[in-house]
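Take a look at this one; I'll ask things after.
The complex appears here without one of its protein chains, the remainder shown in place.
The letters A and B name the chains in turn, as written, and every chain counts its residues from 1.
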Amino acid sequence: MPFIPHTDTDVEQMLGAIGASSVEALFDEIPAALRCGRLDRVPERMTEMEITRLMHERADADGRPLNFIGAGAYEHHVPAAVWEIVTRGEFYSAYTPYQAEASQGTLQVIYEFQTMMCGLTGLDVSNASLYDGATALAEALLMAVRANRKSKSHRILMPRSVSPVYRQVVHAICAAQQLKLVELDYDPATGATPEAALAEHAGSDIAAVVIPHPNFFGCFEAVDSMTDWAHANGALAVAVVNPIALALTRAPGEWGEQGVDICCGEGQPLGSPLSSGGPYFGFMTCKQALVRQLPGRIVGRTLDMDGKPGFALTLQAREQHIRRGKATSNICTNQGLLVTAATIHMSILGPVGLQQVARASMANTRKLVAALTELPGIEPVFTGAGFHEAVLRFDQPVRPLVDALGERGVIGGYALEGVYPELTNCLLVCATETKTDADIDTYVQTLAALMRPASAA
Amino acid sequence: MSDIPQDLKYAESHEWVREEGGGLVTIGISDHAQEALGDLVYVEVPDVGATVTVGDACAVVESVKAASDVYSPVDGEVVAVNEALADAPELINSEPYGEGWIMQVRLADANALDDLLDAEGYANAIADD
Partner (left out) sequence: MTESLIFEHSRPGRSASAQYPAGDFDVDLPAGLERTSELGLPEVSELQAVRHFTRLSQLNFSIDTHFYPLGSCTMKYNPRACNRLAMLPEFLSRHPLAPVSASQGFLACMYDLQEILKDVTGMKGVSLTPMAGAQGEFAGVAMIRAYHDARGDTGRTEILVPDAAHGTNPATATMCGYVAREIPTDDNGDVDVEALKAALGPQTAGIMLTNPSTLGVFERRISEISKLVHEAGGLLYYDGANLNAILGKVRPGDMGFDVIHMNLHKTFSTPHGGGGPGSGAVGVSERLLPYMPIPVVGKANDDSFRWLDEDDLPQSIGRLSGFMGNAGVLLRAYVYARMLGRDGMHRVAEFAALNANYLMARLEQAGFDLAFPGRRASHEFIVTLKRQHKSVGVTATDVAKRLLDHGFHAPTVYFPLLVPECLLIEPTETESKEALDAFVDAMIAIAKEAEDDIEHLRGAPYTMPVRRLDDVRAARQLDVRYQPDDQAA
């Protein structure tokens, strides 16, 4: 019996101790009419050897194409040590650290993680993670509405340059709590949110302004003036950031006069493999004054009975297991193992490593854009400075090209027209530090062979 | 046995009310309540100027294991809150009827206190706990 250790003798002795005639008798409180029969659609069991073969076949079918796509999930080198340690049973198979004395390893990792995220974002307090970047933004906006007691409107200014999927997730999670998303259009020349888009709302009741950094197109926004505009208009400034970009750019806690109030984002670039979209983790940091409104678990350092320092979950009265219907969020399980990976990843890379990864990714994306735009019929769309992604416009439909590239082992980018109808024939591309000049050349050559000559367009 | 001062009025939900004259009352939670909650780590007080009505959750007191609403025992307007609780929630543990007060309210109706319990009534109410 897979994973069940009982011998026949064990079963017999155990039933004897219970005073039951059979294992079946243990279910005698379940009405007979409800009992289920054979599970016909569950296949017969496989041994480890057999399932290993099946999974290898399926993995091989998908292969390992060259990725030039980002759009919220980024391929970075992860040191071998990271997942070797993360998958140690002591981290992998432990529960949430409710019994602090038997969970000091997990708790200290989270405390170190909180410290690193506060450092990167320039803010005072970090939680122990949320599910992913998209849900972190949803939770950040619910938090902003709770924290901004001056605003009654629940209105959020949301640039269209924020990831379309993030905006969909925010809508799905927050609509029932009456959050109203007011969209701000981007400047079609620069790809960033123009001041005029904000100015239109001056003087109205706004709970929060979202500031993406970089935005979905890879462009940098005017983070200082957006932060100051939010504060001048009684709104909280909520940054949604790529943590790798923060290695080179000013911390959100230092944007504008006062810094942002809440910062959140997708933690995947810090040690989570692409892995089809998850598990990743969302992070969130904030100013000290807002800590009571921060959702999710928080670890604090304290002392034990002997005065020795140790770690424990703290401020738990904000959470659902105590506050129930009045909790800051319903979140319980978070993404602890990915936080462990991120903490080890950031420790091994250190400040210099993270900066080099950021620089190499920026430089590679510049190279990719330069090489692709040398092909006839491909032009950059936005003039603004960006991080490690860029939008290119083709003189022909991009979806067939993306499919054809995929069949040739190149994931060429993300076609934008489905989510931005005005960006017809536009592709969002990315080249992180993992791409070599030869990889870029492979992409360009493969694409060149597929593109229709301009004359036929 | 917890301390129940004779000169105060009480709600069954464990708040006390002291008449300060001129339609003003001071409100806090009873010694019995603070004892049941244990060491308090946070107190959320209402905004000055807020309107409260009887039975409204108007403040929250938190220990490490529980969070409890404080219900307003009266109708009126909050005119002052105990700012000291922000840094020292333990004042409610050490002096529930003194430095651990929560808020002052200007009563909407001066006769409203008649519905509250006196010390003896409150002592009986908590005897079953």
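Quick notes
Everything below uses one rule, namely that a residue touches a chain if its C-beta (ideal position, glycine included) is under 8 Å from a C-beta of that chain, and two chains touch if they have at least 3 such contacts.
All values derive from a computational prediction rather than experimental measurement.
The chain not shown here is touched by just one of A:Met158, A:Val241, A:Leu290 or A:Met346, and that residue is A:Met346.
Considering the whole complex, the residue from A:Ile69, A:Ala144 or A:Leu372 that touches the absent chain is A:Ile69.
For the chain missing from the display, the contacting residue among A:Gln356, A:Thr373 or A:Gln396 is A:Gln356, taking the whole complex into account. Within the complete assembly, A:Pro309 is the residue of A:Gly203, A:Pro309 or A:Pro421 that touches the hidden chain. Interface residues of subunit B with the unshown chain, by the touch rule above, are 39, 41-42, 62-65, 89-90.
One rule holds in what follows: only the chains that are shown with their structure count from here on.
Each chain gets one centre point, the mean of its Cα atoms, and the points for subunit A and subunit B are 44 Å apart. Of all residues in subunit B, only 41-42, 44, 47, 62-67 touch subunit A in the complex they form. By the touch criterion stated above, subunit A contacts subunit B in their complex at residues 149, 292, 314-317, 322-323, 326.
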